[in-house]
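Please read the structure below before turning to the comments.
After this line comes chain A, so read on.
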Amino acid sequence: MIVYDFLYNIVFNITQSAVAGDITAMVISAALPLLFLVLPFAILAVWLERKVSAHMQDRLGPMRTGSHGWLQTIADVIKLLQKEDIVANDNDRPLFNLAPILVFSGSYLVFAALPFSSAYIGSNIDLGIIFIIAASGFVVAGILMAGWSSNNKYSLLGAMRSAAQIVSYEIPTILVILTIIMITGTTNLRTLSEMQTGYFWNWMIFGGAGLSLSKFLFIPFMIIGFVTLYISTLAEVNRTPFDIPEAESELVSGYHTEYSGMKFAMFFMAEYANMFAVSAIVSAIFFGGYQSPFGYLGNTLGLTWMVPIEQFLWFASKGIFFVLVQMWLRWTLPRLRVDQLMALCWKYLIPIAFVNLIIVGLITVL
Partner candidate 1 sequence: MKSAEEIFNILKENFNDNIKELVKQPVDPYILCDPLKINEISLFLLSNEGLLFDNLMNLSGVDDANGMSTTTGSITTIEGGTLSVYYHMESTKFRHKVVLRVSTPREKPEASSVALVWRSADWHEREAFDLLGINFLNHPDLRRILMPYDWEAGYPLRKDYANPEFYHGMKVPY
Partner candidate 2 sequence: MAIKTEEMVLNMGPQHPSTHGVLRLELILEGEIIQKVTPHIGYLHRCFEKHCEAMTYPQIIPYTDRMDYLAAMYNEFGYVIGVEKLLGIQVPERVEYIRVIMGELQRIASHLVAIGTYGADIGAMTPFLFAFRDREVILNLFEITCGARMLYNYIWVGGLSHDLHPDFVRLTREFITYFRPKIVEMNELLTTNRIFIERTANVGILPLETAINFGITGPMLRGSGFKWDLRKDDTYSVYNRFDFNIPIGEGKVGTVGDCWDRYYVRILEMGESLRLIEQALDQLPEGNVTSAIPKRIKPPVGSVYTRVENPRGELGYFIISNGTTSPFRVKVRGPSFVNLGIMDVLCKNHMVADVIAILGSVDIVLGEVDR
């Protein structure tokens, strides 16, 4: 909010127009994550993925560009930028060109509502969580578009699978989030994070703030909820073991088989940005968002300006931690088949999430 106010004041002082100030501040503060978070994070995550996978497999991974290859992704992006943009004759051109933009903007939209710290949240809307779920559903449209317009059977199969998968897995996600909403009574991510302030035992995974009996009753159900949410968000971002839409060994690359150059890079970036987004949501909901588990150094030292920075670091590290877990899972597990994926969702996750919801509801009423 500090960022927004700061921008608003500058523009307002220049133009003396509240509307102009509002719009400019909103656009700029919402665009900040793209420049400072989405792209750098995607680049970092791609590098991390390569290093993590390499070390898990007793390899070294990229080592040449920069120390331990940390510039590798940048080099790759530059290479991808230079590559020819191939559009086949039978592709549906408008849709084909639009799809990567849609997918990327879908994952970028999510960033707008993420509470990075108490001082900065791209767009502090009250329906934060619901907005994020809706926005990540937006990706499906892009993927379907990509699959259809590629005019490739593998792409089409991948897109169809993806659509079915993402739509199904939104249900357990929302059910778990409903549980949280029921306890906290808010859908604003910033408020939600503020509620979990203090020490780590105030986090939702430990039943939230306060010391009532219900807090302790919540704990097992919160853990179940967390696992369910984590699994279903994993599926929503098409990560192994749920990466069937791009299932490399079956569908070559699924919906982005036909893409090359920067368009492919956009899909790629979107995937990694999405990974961070869902991890951030999980941490915002269950692990206190930007809240530090042990209080702030800035408060102890009396330097209040340090607190938002610390909060940002905590938020980023929590997000990256869950991204690392996603990578860890990816390099351990095989892939499910499409019907088993659906079975997992409808037979296991949804009933569990639902029962969880009911029990938590009962506890809340008590």
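Inclusion criterion for the candidates: all candidates are chains of the complex that A comes from, given by their letters.
In this text, contacts are C-beta pairs under 8 Å (C-beta built on N, C-alpha and C of every residue); 3 or more make two chains touch, one makes a residue touch a chain; residues count from 1.
Since we're looking at a predicted model, the values are computed, not measured.
Student: Which option touches chain A in the complex, given 1 or 2? Just the number is fine.
Tutor: The candidate that touches chain A in this complex is 2.
Student: With touch defined as at the start, can you tell me which chain A residues reach candidate 2 in the complex?
Tutor: Within the complex, chain A contacts candidate 2 at residues 53, 56-59, 153-154, 157, 240-241, 243-244, 247-252, 331-340.
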